[in-house]
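Excluded from the complex is one protein chain; the other protein chains are retained at their positions.
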């Protein structure tokens, strides 16, 4: 049916899309800072809401930072495909004959670079705020580095399914949060094990396995979801 | 210039808009449950991320429930004016000659009924989950009943300022979270005082004062913000 | 771009193809299931009555829990069903997505509310049972938590299906979500287990008595079988109603309704 | 009813069009024409008091305005009927019959359908129905003909004619490909940019 695409043209499309999405995200330089500040603001709510006891904060720190990461991801997810869906760009992608899986993957990569990476980089500062012991910091960063891509990947499926709905936000979080539960549990378990001086590598192994599985499966599922939403 | 509106036609417009916004929110019966489920899902993330220890959960419960309320509000805020802005309905409101303040107020009321009230009503169940002692539950509900309208009111100003931006969501949270900090602190202080057997009425008084101030001022500020965003 | 012609135009080959082809046609399915449904209800009712009689009157009271253990006859079968129905929904969802068979879409989507109801019953009965046995309605135990997540997954499928207007598009979207959820369900189950055992010793063991008395076990097993028939009967009844609703302007439905009236 | 003297609107400190002057009385139609991007939509939005003119004066004595622009002001999640019912209640013109208006614009078949599922022409008709609901003197129409089939174009001409006959006034912007079938009372050919 549509002519076969050479791999050169595919990678060209991939990079074009990645570049465009990053350009859109960083259209204005200040917008670079939004995800970072969002995270800072959310995390800083906890000492305010719970009280500043240092032991207590250290105890809940990994959970809080991870939950903040989840929330930041979900809030930013909506932008992943919505604007492309609403202005008709997604239709153009389908027409172009490039596989939708590739397109999803490019957009997921862009999303992670914009919404996930800043979380990983910011994590030392957050840990400092929450009195997390320095020993656990490395593990926390590792779990975030392995886990946030999974959040973007799984999230893309949920977004694909809900973009045709105007008020998709709440439904989206209902769809994706249950799927995020294992990541949250494994990641926080790793950090807590580390701070208790217990072995934690098995948790990192699980996260890596999750990352590999979702990289191979999620873009296909997201593409299928998009195709359904378009129809 | 535009003819003076009778108060009957104003209240007619107010109720028409309120009714329409509620209809939009609860287009289908299942959608009534979305805000509730969202809250349940968010709150249940905390035991998962922080650990299931009952004492610890009880200790952080008021903070967690309030932070969840803040997040639920901010996530739902975006829908407050955005769709009316994007499909041109807001222009129609301006053309109609009805004061924009009244329109903002109707929309804020609808928003609170959809996003704030369920939090207040659901709070006993959340408290049960988080092992909050029953004595503090009443105070928690009171703070939520007084505080969530303030969240909607203050939030409306932020939304008015950011709707003309495509990626308004994250910027919005930057604008409003700092404004929410006092509410969060006062409300959780009240609950903690109550659970420690200390007097807490002064905190409730502060919340009431905040509510009255923001009801009288916020709709005007939101209307002005909308006018700026439209031009 | 070659689109498969509707199955109707293909030459018929053997009995199996014939059957699948027939199952795919709403009127045939409606009639066929109409004959099946009364039997399913009948079997369910008699089995359930028998199990309840044995469980409530014949089985002796538990020496530890007293009479409250009888909640088990509701709780355990519904907990089992909650997981079984999700699996069957996901399998049907897969079939519906790949072969675009409308009846299977309808069946998968009719499973969701039944499964959600069982999950809810398991949670509610478990909570009520927890009060006398553990002294609290809710703890963040591994099994409880994963059952809660299962409820959220069901609600997600139902919510998505109801949120999209066009029925076939809605069904396809919800089927995809069910499949994704099914991949995640075992992962959730195990992760919750590890999480729970890491933080606190398993002071609560849901599988309290593994070697329970046969007089307590038999009613449970019979009840577990009975609810399977309940599922089948409820599912087919729902699917039939949904088909009638969807095809309300089609000739075969007018004929069916006319027949029912006369 | 509507007088504009020397009005202009600046974006990025550049005037969008050359100063506009006109006087519009009851029963009159002002036709705003010009090439794509000459500022027709901008002018209409200035007249509608959505944008504030940078210079010049607008005097508006009309009893109410109605506006149909590029963004149609239809809620996607409501049905056609619900959309119109809301607008009627909001505008307080409760004596109008929504079902009748829907019949007039030819949407009876899709009245219960959600607006998001309407075709482009059906959406436009739904926005036009709002004009019939509002009891306003001044209509501001920005390309009312676009996306309509031949019958829809006749519909616009008919309701516009009725409106003018009954003492209303109208400002109609169009890029020149179509225009109403009868001659406009006033013409305004927009030229973009400042006076050289």
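A, B, C and D label the chains in the order they appear, each numbered from 1.
Rule of thumb we're sticking to: contacts are C-beta pairs under 8 Å (C-beta built on N, C-alpha and C of every residue); 3 or more make two chains touch, one makes a residue touch a chain.
What you see is a predicted model, and the numbers here were worked out from it, not measured in a lab.
Contact with the omitted chain, checked across A:44, A:96 or A:213, is made by A:96.
Contact with the chain not shown here comes from a single listed residue; of D:23, D:149, D:162 or D:187, that residue is D:149. One of D:63, D:99, D:120 or D:191 touches the chain omitted from the figure, and that residue is D:120. Of the residues in subunit A, those that touch the hidden partner chain are 1-3, 8-9, 12-13, 15-17, 19-20, 23-24, 27, 83, 86-89, 91-98, 230-231. If you put the missing chain back, the residues of subunit C touching it would be 1-3, 5-6, 100, 166-167, 246-247, 249-250. Interface residues of subunit D facing the missing partner chain: 11, 34-37, 40-41, 70, 106, 109-110, 117-122, 124-125, 143, 145-153, 175-178.
Here is the rule we use: only the chains that are shown with their structure count from here on.
The interface with the greater count of contacting C-beta pairs, when B-C is set against B-D, is B-D.
Taking the mean of the C-alpha atoms as each chain's centre, subunit B and subunit D sit 36 Å apart. Centroids built from CA atoms put subunit C at 32 Å from subunit A.
For subunit D, the set of residues touching two or more other chains reads 76-77.
Among the residues of subunit B, those touching two or more other chains are numbered 24, 31, 34, 37, 41, 48, 51, 83.
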